[in-house]
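Every protein chain of the complex appears in place save one, which is left out.
Each chain carries a letter (A and B) given by its place in the written order, and its residues are counted from 1.
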Amino acid sequence: MFTEIIKGLGTTIKHMFEEPITIQYPEERKPVAKRFKGRHELKRYDNGLEKCIGCALCAAACPADAIFVQASENTDEQRFSPGERHASVYEINMLRCIFCGYCEDACPTQAIVLEHDYELAFFDRQSAIYTKKELLVPVPDGGKPTPQQVAPGSFNWSIPPMQDAE
Amino acid sequence: MVAPSKPITQDLTERFPGAVSKDTRPGYEGYIVSANKLTEVATAIRDEYGYEYLASVTGVDYIADGKLEVVYHASKMSGGASLNFKVQAPRDGEPEIPSLVGVWQGADFQEREVYDLYGLRFSGHPDLRRILMWEEFEGWPMRKDWKEVYYEQDAKPFKTRWPEGSVYRIEEKNRFNKNVRYPKGFDPRSFKSDGDEKLYALMRGEHLPEHQRINTDEIIVNMGPQHPSTHGVFRVVVKLDGESVVDLKPVMGYLHRNHEKIGERNTWLMNMPYTDRLDYLSGMGNNHGYALAVEKLIGSKVPERAEYLRVLMVELNRIANHLWAIGFLINDLGAFQTPMLYLAKQRELILDIFEATAGSRMMCNYMRFGGVVRDLPSRIRDEDTLDFITDLVAERLPAALDEIETLLTFNEIIRTRSIGVGVLPAKQAINGSAAGPLLRASGVPYDLRRADPYSIYDRLDFKVCTRPNGDVYDRYLVRIDEMRESIKILKQVLRDMPASGAIMDGESKYTHKVPNGESYGRVENPKGELGYYVVSNGAPNPYRYHVRAPSFINLTMLGDLCKGHKVADIVVILGSIDIVLGEVDR
Partner (left out) sequence: MNEVTVIIIDAAIKAAVMALVLLTGFAYMTYAERKVIAGIQVRRGPNRIGPLGLLQPAADGVKLFLKEDMMPTGADKLMFNLAPIITSIPALVIMAVIPVAPDWIVNGYTVRFVVADLNVGVLYLLAIGSIAVYGIVLAGWASDSKYSMMGGLRSTAQVISYELAFGLSMVGPMLLAQSMSLRDIVHAQEARGIWFMFLQPIGFLLFFITGLAELNRAPFDMPEAEQELTAGYFTEYSSMRFGMFFMAEYIKMIAVSGMVVTLYMGGYLGPFVNQFPPLGIAYFSAKVFFLLFTMIWIRGTLPRLRYDQLMSFGWKFALPVAMLNVLATAIVLVYVM
């Protein structure tokens, strides 16, 4: 009877001499996987135009009703995205989002992508509603900020053969 | 209960002419039994036809026909598909049908749930009280004409989101008290809840004759809902005589999230991430069960590689779940979290595989109807994927299991605490609809992967692990055995998986055309038989969506298991049944 207990004690003491596996957060962070579903980001093309065309397929696919999309017309003087429409209001309620990834799968232009940021904390409910301001990525190098003024007829197609930002 | 020597093959409609008829609605199967003969037919099904195990009891509200229907699924211990029979009652008035608790004890909690959510009474039920809602709740939530407080529309996606996509918040338009119903004469200022009085009176035995009532040496104590060891918000009301338990009743519903009604609002595919959150420790298994149930209706054929990927994920999840369950059981025994952390170290690697493949560690949302959503990544944590998984399965996990065996299995203290505690005899386990390791530790070799094979389990070579005694120690050993069998299955899967191939049957889409009908899809989850009963009427949303939760039904046995043991054993027995509150309360 005692021998088993002594063997058990031996096992635990062996572990004392191992390197602890604790990661000292927040000084060290464990890198997440490439496909990790964290905070959303609205992507842009190489030339700075937004990929989102305001089709609201993501809002239709979302199981938790977290996304609100309001679409408006694009004109050549004030162009936000290629094609006819862009999203003038795009809000994600981060408290409702369940990070399932359906919006990412449903988007025809790969505009909304779940990136790696998981440190999301809020002090009140209003600041949990992320608008385009928080979700849109910054303008890539070589691109121009939106709204852009373009030559008429150059970006008529919603899903054009343009370069991705990365 | 008489075990039949040879189950009779006469069809039920001939055996009970006039009382039983075939269900002829398109897409439906099974029999419709008239309510007044229900007990007789059920006893015949159990004794003469050999369906000793009641798998599921579900209620459905057919508001267009003015009927409430209760659907029963019964299985044989020798395996095979389940027998499906239904009873119908009118919706209005005070509908009542006979209770089947006398035939199958496992119907106990499920009938209380149908009463609670639909308002259908069961005559002859020993303790018909609400189970998931609180006692004074007004209304029957799952009926089709009951609207929840922030009700917008019957089905998603809501018009306010798509296609108009205009922004307003429903809280501004539908203020709080529009749909809340209160009992007659309710005054919130003078209301005092006495919902628990019924329960305590039952425990004190006030319904019994004078000489059988509680004598003053016994006390009634509540364990929970805030308790460090009840695996979540779960409450147990215990009648104690000193240290010994005289009677015990579980009280649940503290985590009830109305999962089934939300399931009726979601589209078919939108429900998939919600199923992740039922038994949140085995998300892959939950996805699998739901996908199976709907694929039966749609009739999709899952490609080979997708099947292998599914089994890979489900078996890894089984190991992860058992590691956690054993860790918590030993924690309940008092070993101060040391073995739990050793096991958690291995579980972290499994979760890394899930993270690299599906994007998140626990709520993976990995399966779709007709396959899986993504293939394996090429690298996990800077190692080649297949190397990582093979190393985990062939080297690390067996080594960890061996270490745990040295540390725990022959430890004298654990043996004294768990051998002979909470013994569940095999007959009572079958009659009480116990499932999973709880059933197999009592010596019943019933495993859905062998009894009613689904996916590619008929090609895999593995044992069904059983143990003879049915006490806490055996349940612990069964889980360790199952982990070793899962490792064997994983080795075969890694060997036989086709190197490339389609992972989805057809295009991926968001609205599915699901033909009319009902289907009951079930899988062997680590906790037991997880079943999904879905009814479709051709709409993009389910008409009825019910989850047969193994933890919920395993709890039927808790009262009987704990009688006669000490207070300290309650926590140990609860840990050995291994419940997860997300599943118990949905």
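To be clear about the criterion, contacts are C-beta pairs under 8 Å (C-beta built on N, C-alpha and C of every residue); 3 or more make two chains touch, one makes a residue touch a chain.
All of these numbers come straight from a predicted model, not from anything done at the bench.
Visitor: Please pick, from B:81, B:149 or B:219, the residue that touches the omitted chain in the full complex.
Guide: B:219
Visitor: Kindly state which of the options B:67, B:379 or B:566 is in contact with the chain not pictured.
Guide: B:566
Visitor: Considering the whole complex, which of B:87, B:330, B:350 or B:487 touches the chain not shown?
Guide: B:330
Visitor: Just to verify: which one of B:413, B:426 or B:539 makes contact with the chain not shown?
Guide: That would be B:413, which touches the missing chain.
Visitor: For subunit B, which residues reach the chain that was dropped from this view?
Guide: Touch set of subunit B with respect to the missing chain: 219, 221, 223, 228-229, 243, 330-338, 341-342, 345, 407, 411, 413-414, 416-417, 566-569, 571.
Visitor: Where does subunit A touch the missing chain, residue by residue?
Guide: 5, 8-9, 11-13, 15-16, 18, 20-22, 24
In the analysis below, only the chains that are shown with their structure count from here on.
Visitor: Can you compute the centre-to-centre distance for subunit A and subunit B, using the mean CA position of each chain? Integer Å is fine.
Guide: The mean C-alpha positions of subunit A and subunit B differ by 34 Å.
Visitor: Which subunit B residues qualify as touching subunit A in the complex?
Guide: 156-158, 161-163, 165-167, 266, 269-274, 277, 338, 342, 345, 352, 355-360, 363, 365, 373-374, 377, 380, 403, 406-408, 410-413, 508, 510
Visitor: Can you name the residues of subunit A that touch subunit B in the complex?
Guide: Per the touch definition, subunit A meets subunit B at residues 1-2, 4-5, 7-8, 11-12, 15, 21, 32-37, 54, 56-57, 59-63, 65, 67-71, 89, 91, 98-102, 105-106, 114.
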